[in-house]
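Our next item is chain A:
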Amino acid sequence: MSWIDLAVLALLGTGLAFYGAGSLGLLRFPDTASRLHALTKADNLGLGLVALAAALHWGSLAVAAKIALVWLFAVIAAGITSQLLARQARLDGTRSHPDGDRP
Partner candidate 1 sequence: MTAAFDIILCLLILGTAGIALFVRDALAAIAFFIAFGNLLGLAWLGLDAVNVALAEIALGAGVTGVLLILARARLLALGDDATCADTSAWLRVGALAACGGFVLLLAAAVLSIPPESGLDRAITPLMPALGIENRVTGVLLAFRAYDTLLESFVLLGALVAVWSLAPAGVWPGRPADLGMADGPMRRVAGSFARFLLPVALVMATYLVWAGSDVPGGAFQAGTVLAGGLIVSAIGGAIGLPRSDLPGLRVALVLGPLVFLLIGLAGTGFGGFLVYPEGLAKAAMLSIEYSLFLSIGATLALLVTGPNVIGLADPAGGTERKSDC
Partner candidate 2 sequence: MSPLDLLVAVPLGFMLATLLAGRAARWLILLAVPAMAGLAFWLVLVSPDAAYLIGHWDLPLGILLRPDGVARLMVAATALVIGAVGLHALVDPPEKAGNAAQAETFWPLIYLLWAGANAGFLTTDLFNLYVTLEMVSLAAVALAAMGSLEAALRYFMIALVGSLAYLLGVALLVARYNTVDVTLLSQVAQPDLATMLALGLMTAGLLIKAALFPMHGWLPPAHAAAPAPASALLSAIAVKLGFVILLRLWFEAFPAVTGQPALHVLGGAGALAVIYGSVQAMRQQRLKALVAYSTVAQVGYLFLAFPLVAGAPDPSGAWAGMMMHAVAHMLAKASMFLAAGLMLKAAAGHRIGDLGGLAQAMPMTVTSFGLAAVSLMGLPPSGGFTGKFLLLNAAIAQGAFLYAGVMILGGLLAAVYFFRALSACFGAGPAPREPAIRGVCTAAPLVLAGLAIVIGFAGSALDTLSAIAAPWAAPGVAAP
């Protein structure tokens, strides 16, 4: 097992840990805002580390660029969606009845 392989394993493990933490956070945290927090962590860091591991393992620049693109897209999409969802959560919060009612 070479140094690169070890690095790949380390990155993979850390990435998976972030994923797991994000999922557990989403499951366990008490309120919407902190759950959103958990979500963005997992999105950006977990996927980033896993993607880095995959790129290292592949060892090809073209593929690494593509993997970087996947990560970039995911980060941008996560940023947008968390903005939208935060706004939505605030709108919901200002109403007296959070869900399921209609004017």
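By our rule, contacts are C-beta pairs under 8 Å (C-beta built on N, C-alpha and C of every residue); 3 or more make two chains touch, one makes a residue touch a chain; residues count from 1.
The set was built so that all candidates are chains of the complex that A comes from, given by their letters.
Predicted, not measured: the structure shown is a model, and the values here were computed from it.
Asks: Every candidate listed belongs to the same complex as chain A; state which one touches it: 1 or 2.
Replies: Looking at which candidate touches chain A, I get 1.
Asks: Which of the residues in chain A come into contact with candidate 1 in the complex?
Replies: Those in contact with candidate 1 are residues 73, 76, 80, 83-84, 87-88, 91, 100, 102.
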